[in-house]
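Heads up, one of the protein chains got dropped from this complex, but the rest are sitting where they should.
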Amino acid sequence: MRQLHPTLALALLCCFSLLSCSQSHGDRIVVGSKNFTESFILGELIAQQIEAHTPLKVERRFYLAGTYICQQAMLAGRLDIYPEYTGTALTAILKQDAAGDKPAVYDRVKREYEQRFGLTLAPALGFNNTFAMEIRGEEARRLEIKTLTEAAQFSPKWRAGFGYEFMERPDGYRGLVATYGLNFAEQPRIMDLGLLARALKDHQIDFAGGNATDGLVPALDLAVLEDDRHYFPPYEAVPVVRQETLHQHPELANILAQLAGKISDAEMQQMNYAVDGKHEDARDVVHQFLKTKNLVQ
Amino acid sequence: MAGTQVLSGFNLQVTSGETLVLLGRSGSGKTTTLKLINRLVSPTSGEIRIDGKPHQQFDVIRLRRGIGYVIQEIGLFPHFTVARNIGLVPKIEGWPEDRIQARVQELLQLVGLEGTLASRYPHQLSGGQRQRVGVARALAANPEILLMDEPFGALDPLTRDEVQREFLLLQRQLHKTVVFVTHDLQEALRLGSRIALMEAGKLVTVLDPQEFLKSTDPWASAYVRAFGPGLEAATNRGTQ
Partner (left out) sequence: MNVGRFILQNHTQVVDLTLEHLWLVGVSTFLAMLIGIPLGILIAHRNRVSKPVLAGANIIQTIPGLALFGFLLPVPWLGARADRLAILALTLYALLPIIRSTYEGIRGVDPAVIEAGKGMGLTESQLLFQVELPLAVSVILSGVRVAAVISVGLATIAAAIGAGGLGEFIFRGLAMVDNRVILAGAIPAAILALLADFGVGWLERRLQPR
């Protein structure tokens, strides 16, 4: 066999290394989620909703390790849709100050996303998963406190626990302490979000920075202190969608709109508890929910 | 080498059609002299003229294409066939393909090789065959001048004798102007029309072979002594 012309071979190698088609899904929708229970429940919800109402195939890319990863995947076209929170989008992605009420924040995020990223928001899913400062139910009743302002005076006697992101985020620990004049005796413990509730129950901590829709709040008799000074921005759950995906599949807009306002705070708590606390399969939990809302058969 | 004076006080004229041998030992500057001619080396002072034209007036690439160059290691392109090796300069000079093929066959015959060797690769040839291909390659574009730097030094004595004889026959036919570097007095006497003896970067003397044998110059006679008896036979040997 003749010797392969060397420069041709080099050229071939170059072409071959370029040979990777750019992202094009065809008739598939890729739904993403972050790596905590509530996020992939919502992702599963969106996925099943699309599967039930269109012939499109849905691919699930769940458990992505955070907001930045999801955003990058959306920008690169690797994801078509994923569930985000308006407050997170505002502060972590758009890097703006957390301020405003629910409609204002929603509108601002939607506008900026459309202008800057080619992404848009479907209508909010209903609940507001804002940060929830929790104490033990018995403590709240004994001290007769309902709001964070009332709780501030007791803070020196308490040990606090927060998730890592809360400690680092601009709309997290520092602002909270400043707004309410909290004064914890020691440095707060940094813990995995999933362990906070239990640690609170077991008296390892006395004040936990959880989320409003924590499944374990009702189960473990925890009390959520009211954010009476409105420090925390709204964190409405919204599906973030690529505008290009909507162009290719305009029917999706209506299908996602059907989910608008369908999930209350309590309902989200229940679904979270079913998966986290009762260890039910997320797919079944979501399917049940969609049935009760008459969105699927 | 920077800072070292390799040649000094050099003045030499080469006649068209002659075989001028640069004879000397290692470090005498003979290879440097050769390389000045095809500008692989540049002089720091002084001037070189070819056919009366000063060196600087030539485009260096055109100059080199008009001069055949054969070195001791030959330097055949291992990834080219014999035909492609020989035909390289004609090819880059834009000769048509059939003219190149014809020339390759012509040259193979001229240096005493079979035409079938054209499609072989250098690693498939013997040392002597490679040397002949090297000469054929140097002659391909029909240059007037041929530079040869100890071209037969790496060959065994028998083969060397053969190719020396063939060289003389070739010269008789082609009448090229050859500048030939060697440290072997026998070779110089047999092949050269004149011998330029060099030592330590200086030109010692320029004599034809017969004069060289009888010369009283200290260096020349030192050479003659070093090579021992039988030199006269070598001088007269020619194509035998």
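Structure notes:
Letters are used for the chains, namely A and B, taken in the order the chains are written, and counting of residues starts over at 1 for each.
FYI, a contact is a pair of C-beta atoms (placed from the backbone, for glycine too) under 8 Å apart; a residue touches a chain by one contact, two chains touch by 3 or more.
Keep in mind it's a predicted model, so treat the numbers as computed, not measured.
Taking every chain of the complex into account, the omitted one touches A, B. From the options B:14, B:88 or B:110, the residue with contact to the chain not on display is B:88. Listed residues B:36, B:74, B:163 or B:197: the one in touch with the omitted chain is B:74.
From the set B:63, B:110 or B:174, the residue in touch with the chain omitted from the display is B:63, counting the whole complex.
If you put the missing chain back, the residues of chain A touching it would be 3-4, 6-7, 9-10, 13-14, 16-23, 28, 35, 57, 59, 61-65, 68-73, 75-76, 78. Mapped onto chain B, the footprint of the missing chain covers residues 38, 40, 61-67, 69, 71, 73-79, 88-89, 92, 121-123, 134, 137-138, 147.
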